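One structure, as structure tokens, below. Some questions next.
Every protein chain except one is present and positioned as in the full complex.
Then we have subunit A:
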Amino acid sequence: MAPLPYSLSPHVCILSSPDLESLLSSVSLPPLPQVLQSFSPLPNVNTRTTSLTTVSHASFTLRFSDLVEVEAGCKEDEEIRASRILDWIGARIAKRSAKWIEDEERIKTGESVGRTPWWDELRRCAEGDHIPSRIEGWNHPVAVVLAVSTTAPNPLQAVTALHSRQLELPPWVDSNYLKYTLIVHPENSPLSDEEAGALFNAVKKQYGLNAHLLPLSLPSPPPPPVPVPAPFPRLPPPPSPESLLSPPPPIFSAPPTPQPGAMGSSLSTQEMSFATSLDGVAAMREEESAGKLVGNSLRMHEKDIQMMARFVREFLLMSVIPFMEKCTIEWNESFSSTRRLPSRLFSSTRRLFGSPTPSSPGHASKPSTSSVASRTSISSITSNANGTQGLGPPSQYRRLAEFATILGDIKLAVSVWESLRKDGKGGSEILPLLLAPSPALALHAQHALNTLHPPSPDPPANVQVRALIYAVRWTIGVNLQDYLSSALEGERWLVSSAGSAEEPHSALLLAHAALLSAMKRAKRRAALWYLFAANRLEKCGVRPLTMYFLRKAHSLYAFGPEKNLSPSLWDSEDRSPTAWEGFGDVKPGIEHALGRLLYTTGDVEGAISYFLGLLRRSLTCYVSPQPVLTNGKAVESTANPSATDRIYLEDFRVAFKHFLATGGEESKIASWKLPFSFCNPRQTKIRLPSQGVSGQDNVWEGRQTKWELFQKSRGKNRLENCDKAAVNETFWIDIELHNPLDVEVNLSDVTIVAQEQQSGNLESAKDILDAEVIEDITLAAKESRSIPLALKVARPASLIITHAHYKFLSLLPVTDSLARRGRRLQETMLQRQSKIYAPDVFVKFDVEDASQRLQVNFIDDGRLVMAQGECKRMKLWLSNPGIKSIRELWMVTGDEDELWVETSESFPSPPVVSEMISSSNSLAAGEPLRIPLDTLTKSSSIEPGQSVELTIVFHAEKSLNDELCLLFVFRETEDQPFYSARVSRQYEVNATFRAKATSRPSQSPNHLYLINLEVENVSFYSDLHLSQITTLSPTWKCSPVAAGEALGPVHVNQTAKFYFNADRWEEGGSEETLQFVHKKLGDILHSRSIEPTSPPSIRLLCNHISKDQPRSIQDPSIQHFVHCSRRNFVGRATAAQHPYIPSSSHPYVFSLYNPAALDVVIFWEIPSQQRAGHISVSGLLLGAGHAALKEVIEEAENAKVKRSMYAETHRERQDILKAIRASEWNAEMNPVVVRVEDGQQLQHDFAKGGCLKPVTFVLRNYSVTHPARFVLRLKQDKSAVHSSSNLLPPQYSGRLTYRGRLEPSQEVTVKAKMWLNRPGAYALTGWLVETEVEEVQSGQEGEECLTRTLHRYLQGPSLADRSCTVVTNVKSG
């Protein structure tokens, strides 16, 4: 068991006579209580228990105090005194804290020992309280020593006076004490030793045996001081009106706190171990000679010390202990006789009937109930305890328990304390000191605190002092190991006793709890309690300690838990052992308080660095702010975090401004770094004027690829990269700034820092780079913004942009790196095993001399709105800002863009109705267009500084929104590389006409087909005019059925219809085209490589209808646009139909015009707006085909297929075959068209009987290549007529079968006969034509031609056929 605390020791009050006081002060000794106190504790004291067993105490403490002081203290109101104690403690702590912190930081011992100077101070202040209390009896005097000296004029009278003095103690102080008489006999006394002995005997005779004669030498020049333990600090008396004027007596001034090493030594122990005392004296002398003031000391002679020690020992052993033992035995008898059995019965009855007894604080380990301390029962007990104990003296049992405790009779003490506790009369606070450590002790302690006062935010001072005293006793009286053990968790007791009072003592209690927790390695708890302690101390204004506690909390928090982990864990988890972030909100809470304290104490620099750290953003800690309820749905409010950020930022701003205003060191500023970066390096990019056009990157890449392909075919110079800036040309860098804070911030003087790369070295590019500085940017909370900075470079160089530079809040200069981490390397094993990244990537750019430059702009830069098919003239402004002239200029357009460069040459168009044009018949996309500079300028070059206007015509047939992207490629001379410039413009195309062309075999014998063209105005243009319609075909010649009446205005939603007769035109040279395509498709089917040959050219016949003079299609621009739109149409159709044939080889497989194709071009104009344009209608195929690819396909199908291991390959081949079979090149149909001449109106007199009438069948072979045999069979079957028809069934008679052969394009008329037996409408159905298409294989000359049947067809009248012959009955004659 740990020794009992100092305050649990016998309290001895001393009443000394005035002569003794003056004697002591004359030899510069302190008052008697203080002298005697120096001899406590006493070593090796034996006491006896009630069962008469001996208990030996290694040391036994006695407390001596001045009776007058105690009497005065008892008179003071307890509550006032308690609050005075608290203030006094606070003042002492505040006064010394700075010094303590200095020492603590120098020595750093407190941690390991578990003691800190402030805790010692608090402990001593609490323990030093010696005024009797109403609640407990420890401070009630056990003995009163009446001390006189023989220097008194009449010593005996002095003794009598002291004895006759009534003690002015209040009635509640225990009156059961020992009276003792002490006579001090100094050497210089007027009484001789014998006289003194006689006096002593007289006193003994008169006042009993409790008396002592103490002869002292007390030499007049005081001997050298002897160190003694410092007395415990005691509360100074309340300031009386007189004492306010005079300084307090020196004895009550706070004695200095001894060094930890001096604690616990006393004069009596010194007497026993003389050597150590000599050492101590020697050490003290040394220190004294060094001019240092050492702790407490007594200037007493060696002999006097021995005499004094003997007296104290005798007093204790002969008087105090026997007195206490006697009391104990007496009281114990009454306790055991009256108390034991009935009390148990009584308490159990009470328990049964539920009187307000506190629940037994046994260990609450009920399995299904978590103990949440009950409060209701406590308050009543408190009042009870206070009420019963406040009036009278402390109960005999309590004194018994206290005496037994002091005497070491633990068994008795525990039993009495237990019974007291059960009666609700205290005891819980002492039991933890006496009992063996168990979890029950924690409950005792808790109960003791709860009994004092129910937990409340502001308990009375009295309660706080008691709680403090309890806590201090527990820390002293319980062994530290036990105290910290998990069963006791003593540090929690401290926290409970600290309560919620905002006083220094409670802060120090928390701090001590924190210290103990840290010793227990419960660092988080320690940090929390340090923080709480700091918060309370801050309110009391004790700054040095507050800061110390905050620092402790911070460091405890920052270290995190120590764990014995394998070093390879971090590798396997892929984390850094230092990358522990923890609770994001805890650290700022500490740091902010610390920073503010530093600022208020004048350490502005430290404060600034803390405030900066506060702005750190945690990546992983997600705090759920309080949701705000709106319409029943929780919406996260952003108010809370922004509030903290704003506070931090404001504090930082204020501190930094103060720093600047007070002229802080410049070097400090450089060391402050923002804990985050505003710049997002990944979004940093250079924007050159040449790239300052819109348009997607892939579009521009496509243009460049097109140019490169074109160039490759010509084998000429390369295209220089255009991503170089020119000297003295303004270009831009876009840096993205992201504000991670929840509050608006401003950045000023934003600019970038670049370095020049010169043969591997980096040099500052300050002198050549002129970077824009943006004065001020305000970023809203969490905002990201891209900021363009204009740059200009003075000479050609290669620059790397390394940093962005700005002033945070216009105060702190910050440099953010613009490097971004290189990609992760995975090449070697080593790289794969660990994380290795390529070097950082910076934004680089080259600046070159502006030798070859071209700027291209649209003169009209607005949004382009076009009508579908409109030919829009646009002007481009080409200027040469470089220093060399441009002699060669090309324009690269998209594959589907229809553009024409207009030159001054005009094309004379003779008015013709039909004309013939030649087409390259190639699907190949247009090549880059060389701009004829010779027609634009006189010198056929653009000289430096010169500008040229270029007119281009743009034609778009699809209604859409798109962007026109033009790449201009240029150079000076043949041997120089090409450079490029870009220009783009948005455009929008609105629909004008919806046109549809259909064809059917013509009913007219003179024409083969009838073409029906319907043109509907679907635009919102009201005055849209059709000006001309042109048909184009390699094999068909069109003539309008009715010439051009429908031309002219077509109103909105109106339709104009046109009819054309189409006939064969044999001069186009279509045969070669067919052969070309067939061969190429055959190559594909046989998996042969396709030769890059283009189809042969083809001639097209154009027929115009127009109101006025028709425009010639031979105008190069029109011909170009017609070609382009046909190419776009065919290109799209082919790509859709043959997805497996790569589109790059389409020009080498397919031709632009299928020989059977017929295109219509519709010219329109809007006269009011002087706009004109044309749209093409494609997709019409005329004429019969005979599966020209049938054999090739069959061959390919039946060929021994190379087995492919991939099902995909096989499927792909099947798909290719299917696509080709279904293509227009393999069209197959019945070439023979049967036409029955209907609509005849006959008259016949049926009275004369029936008649035979002729029926004419016209059979025409639409095939232009193959002859066909036919068999026309006429049926007499009546059921052949459709039942729903009301026509009469035909009845053919005579020859019913006709056979014949039709040469290509030949027409045959078959005249059959029909028998009419009554008037009516006779359907002209009931016929059947069998057709056999023949192929003539031309044999050798002179041999007979071999014919082969290719296809067979069977056709009859269609179900909807309503052709008929009407016969009416007329009466003849």
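Methods note: a contact is a pair of C-beta atoms (placed from the backbone, for glycine too) under 8 Å apart; a residue touches a chain by one contact, two chains touch by 3 or more; residues count from 1.
One rule holds in what follows: contacts and distances are computed from a predicted model.
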Chain excluded from display, named as in UniProt, from "Aldehyde dehydrogenase family 16 member A1", "Carboxypeptidase A1", "Two-component response regulator" or "Trafficking protein particle complex subunit 2-like protein": "Trafficking protein particle complex subunit 2-like protein"
Per the touch definition above, residue among A:Arg524, A:Arg1064 or A:Arg1171 touching the missing chain: A:Arg524
Of A:Arg824, A:His1051 or A:Arg1295, the residue in touch with the unshown chain: A:Arg824
Residue, one of A:Lys835, A:Arg930 or A:Arg1088, that touches the chain absent here: A:Lys835
Subunit A, residues in touch with the chain not shown (by the definition above): 367-376, 486, 492, 495, 500, 517, 522-525, 527-528, 531, 557, 560-561, 573-575, 580-586, 589, 620-627, 629, 634, 636, 640, 643-644, 824, 835
